[in-house]
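All protein chains of the complex are present and in place, except for one that has been dropped.
As written, the chain order gives the labels A and B, with residue 1 at the start of each chain.
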Amino acid sequence: MGPVTQANSFYRNLYGWFDSWLPDSLDWLAYLLAALVVVFAVANLVLVITILFTWVERRLLGRFQARLGPNRWGPWGVLQPIADAIKLLSKEDIRPEGVDRWVFNIAPVLLFVPAVLVFAVIPLGKNTYVANLNIGILFIIAVSAVSTLAIFMAGWASGNRYSLFGAARGVAQLISYEVPMVLSVVGVILLAGSLSLVDLVEAQDIPFLLLQPLGFIIFFLASSAEMNRTPFDLVEAESEIVAGYLTEYSGMKFGLFQLAEFAAPFGASAIMATLFLKGWEGPVLPSHLWFFLKVCLLWFLFLWLRATLPRLRVDQIMGFAWKLLFPLGVLNIFVTAAEVLAWPDPSTAQLWTMAGINWGVAIGSLVVASRLAGNKLTSRPPLAPMHGKGGRPLGERG
Amino acid sequence: MLSLDMAFWTMAVVTVVSAAAVVLLKDVFRAALCLVLTFMVVAGLFVLLSAEFLAVVQVLIYAGAISILIIFAIMLTRDVHQGNPSNRFRYPALVLAALLLAAIVLVVIKTDWNQLDSRVLPGAPTEAVGATETGVKNVFSNTTPVIARLLLRDFVLPFEVASVLLLAAILGALALVREGEG
Partner (left out) sequence: MLEDYFRQYGLIAVFIAVAVALPTSLLLLSWALSLARIRPHKPNPVKSSPYECGMEIIGSRWVRFNFRYYTFALLFVVFDVETVFLYPWAVYFKQLGLFALIEMLVFVLILMVAWAYAWRNKALEWR
């Protein structure tokens, strides 16, 4: 087999090393072993960082709410995730009667896979990626679309009405926010002219955050809605539908759902750092550290949003996606396209002009759109009286 | 290459088995899930054909969107667990499926698969690059721009008609909903 031209340097060295002592006829084994080592390392790195983030997140949420957060296990409670893991592993796994056993068991695994799989194409540092596909960003979008299905499977297999309602709402919300999210990336692709994430990073002479403010805002809001966290956590709105599709899950399966849910902001931050903040590039510090710092910054923004805003209502959430974010996403695409047409190969000065125009457009369109559509996001009055009929959750009659 | 052959046959078998399960399973929801599995494995087959753009589109649209549509449609029906009782459309459906199969087989046999349409290949001198191996490799190393060029330059009318079709789909569905409510 020929040289691996595009794979990352770590993988290439590893492959070379395996290849050097394996006989020529076992080339495929060298490939497979090197691939397994690299993939296993990346997947576990993602998991370890996610688990650490759960602790940081709980501590910070404690700060936001003027309490301590987990602080018993280890210094500052840093061993809390380990305690949680042991607890989840040794908890009774209750399987209620009437569940669809196969689907019930597959659903947590299927939700977990996309959460990790997106990291297959994200460059974690200079020349550090598992694969550099020339459809990179589309791969990420397609893979994360599968998680919608996993949520529905979980809700349906549980054989519980709360689960089914939670899942149906969740799916409706996820699919509604996927449209503006996918649209907001088009502006970035227009500027870079490629779908490969490595190309997208290298195309950023100045960070795309400056050139694509509207795209950034839409992507940020839509992806925080995709994560099902407050203010968009209707899927598991305790006061209305118990715990949504999670209601009947316990033990390690519940743990897998939680893990996938905590990995989601990490994945979204990594994608946004790559698309809008120049990925791994930065002065002085090593590229991996730069990438990690950017991820932490974005991830903190997600947490900030979560800790600050209260939960929205179903009709508000759906209206926000379709009536505000969607048209803004379309507007962003054509403004960017016109600029790319005007300056196909922009100089630095032209780039900054573009940035100026786009910030103007972003702020202007946000103000105008919220004026125009702000009161029309939902046909319900702003402070509707509570009227859940027959104990059923609001908006779920029928 | 042996590994590619192995990958192909595994995926081909899984496709056929899960497609058969879609038809044979009583539980409609599980049948829908098997359909999604079929979609995903077909995406894998696209990857083997070097059509990576089509592969992700297959996952995005079919496994991610159409499947949701199908599942919501299932949720509108009355009894999921009892499955689909056989009805009088059985034989007409059989005839239609047979005709479709015949058409597909005919196309597969009649098409000259070793010849690329000259429009597909980038660059003007078609005879030079023609069906040569390098020309083919150039196209299939990155299919996305080639698809864009074909859609927006050579097949403009079908491209625009597609949007009219999508428009019609939405208008039709909304009209149905209104009737259902009224």
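Everything below uses one rule, namely that a contact is a pair of C-beta atoms (placed from the backbone, for glycine too) under 8 Å apart; a residue touches a chain by one contact, two chains touch by 3 or more.
These numbers were taken from a predicted model, which means no experiment stands behind them.
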{"item": "Residue among B:13, B:73 or B:106 touching the omitted chain", "value": "B:73"}
{"item": "Which of B:13, B:93, B:106 or B:174 contacts the chain that the document leaves out", "value": "B:174"}
{"item": "Positions on chain A contacted by the hidden chain, ascending", "value": "1-2, 4-7, 11, 31-32, 35-36, 38-40, 42-44, 47, 88-98, 105, 108-109, 112-113, 116-117, 120, 130-133, 138, 158-162, 164-165, 168, 171-172, 175-176, 178-179, 182-183, 186, 189-190, 193-195, 242, 247-248, 251-253, 255-256, 259, 314-315, 317-319, 322-323, 326-327, 330, 333-334, 337-338, 340-341, 344, 378-379, 395, 397-398"}
{"item": "Footprint left on chain B by the chain that the document does not show", "value": "1, 3-4, 7, 47, 50, 52-53, 57, 60-61, 64-66, 68-69, 72-73, 75-81, 137, 140-141, 144-145, 147-149, 151-153, 156, 159-160, 162-164, 166-167, 169-171, 173-174, 177-178, 180-181"}
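In this section, only the chains that are shown with their structure count from here on.
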{"item": "Residue numbers on chain B that touch chain A, as the complex places them", "value": "3, 27, 29-30, 33, 36, 52-53, 56-57, 59-60, 63-65, 67-68, 71-72, 75, 141-142, 144"}
{"item": "Of all residues in chain A, those that touch chain B in their complex", "value": "28, 100, 102-103, 133-135, 138-139, 141-143, 145-146, 148-149, 152-153, 156, 168, 171, 175, 178, 195"}
